[in-house]
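Left out: one protein chain. Kept in place: all the others.
The block that comes next holds chain A.
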Amino acid sequence: MTSVTEARRPAPGAPGPSRPRRRAVDHGPWFLVLPALIPILVLSVGPLLHGILLAFTDAQSGRTEPTRWIGTLNFQDLLQDTLFWESFRIGLVWAVGVTVPQFLLALGLALLLNQDLRLRWAARALAIVPWAMPEVVVGIMWRITYNPDAGILNETLRDLGFGGDRDWLSGLATALPAVIVVGVWAGMPQTTVALLAGLQNTPRELHEAAAVDGAGAWRRFRTVTWPALRPVAVAITALNLIWNFNSFALVYVLTNGGPGGRTRLPMLFAYEEAFRYGQFGYAAAMGCVMVAVISVLLAVFLVGRLRGGEER
């Protein structure tokens, strides 16, 4: 046996002399991937490709005649569909409106949890709770909180003398902000945990050295913490943006897209199109547009972030 380091080096391309005994230990046999690979191919990759193809057909639910290729007709219709674009706009407002406060609040909480505070264990445990809850329950819980008569929110506002007769989830102006607050609440744990993990990876000695040199808290954060945290922050924000844009259950339970479509996220729109009206092809086209736009947004975001990193 030669050294361990050599054994663990990845062997891309270059075949080299085969050493069967070493291989047997270091790499698993390739067929072990089959049990996971086959379901992924059949039930994930396959359906996705199928879904993209469906966007170019007139597939409908429960129709007896065979579906036909209709080229880009679905996409042309979609271009004219003002309701869809309105829903798309709401989706973007929601995604950004949730992701940004989510990040800022989670960063604050992560910084606090990284300190030597008492009660830290309680806060850590509690910070995870929204993550563990079923999304449907989160929705129900906030519905009960927002309830105009029996909800605690209006009662608290009444106690504080702010009136408090609002029907938060049914008001045209308040529905979207109210729903966004719930989105922020529900998504904070993952972000906090990820950022906390990143924080614990920042070099402590550097922090202390900066403090000795007289750098204030803000300066230390800018020059020591943030550069180390940056990759994690970018990754989790990108993921949050995707997850939020594609979210469904929360808003379905809270408002079901109402009032008057003010909170109808693109996923809700596509769901109704597919499973209420049975327009499979058209809904698939919506899905494709959603993927395309979110990819472009992410590309812009990631390129911008990465370039910003180089300049510094």
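Of note:
The working rule: contacts are C-beta pairs under 8 Å (C-beta built on N, C-alpha and C of every residue); 3 or more make two chains touch, one makes a residue touch a chain; residues count from 1.
One rule holds for everything that comes next: contacts and distances are computed from a predicted model.
Per its UniProt entry, the chain excluded from the display bears the name "Carbohydrate ABC transporter permease", taken from "ABC-2 type transport system ATP-binding protein", "Glycosyltransferase involved in cell wall biosynthesis", "Carbamoyl phosphate synthase large chain" or "Carbohydrate ABC transporter permease".
The chain omitted from view is touched by exactly one of A:L104, A:L126, A:L172 or A:V303, namely A:L126. Here the missing chain is touched by one residue of A:I144, A:L172 or A:V300, and it is A:I144.
Shown as candidates are A:L78, A:L176 or A:V193; the residue that touches the absent chain is A:V193.
From the options A:L104, A:V136 or A:L172, the residue with contact to the unseen chain in the full assembly is A:V136. Panel shows chain A; residues 1, 4, 7-8, 10-12, 21, 24-30, 32-33, 35-37, 39-40, 43-48, 50-52, 54, 59, 105, 108-109, 112, 115, 117, 119, 122-138, 140-145, 147, 149-152, 155, 158, 185, 188, 193-194, 196-198, 200-201, 207-208, 211, 217, 232, 235-236, 239, 242-243, 245-246, 248-249, 252-253, 266-267, 270-271, 274-275, 280, 283-284, 286-288, 290-291, 294-295, 298 of it touch the chain omitted from the view.
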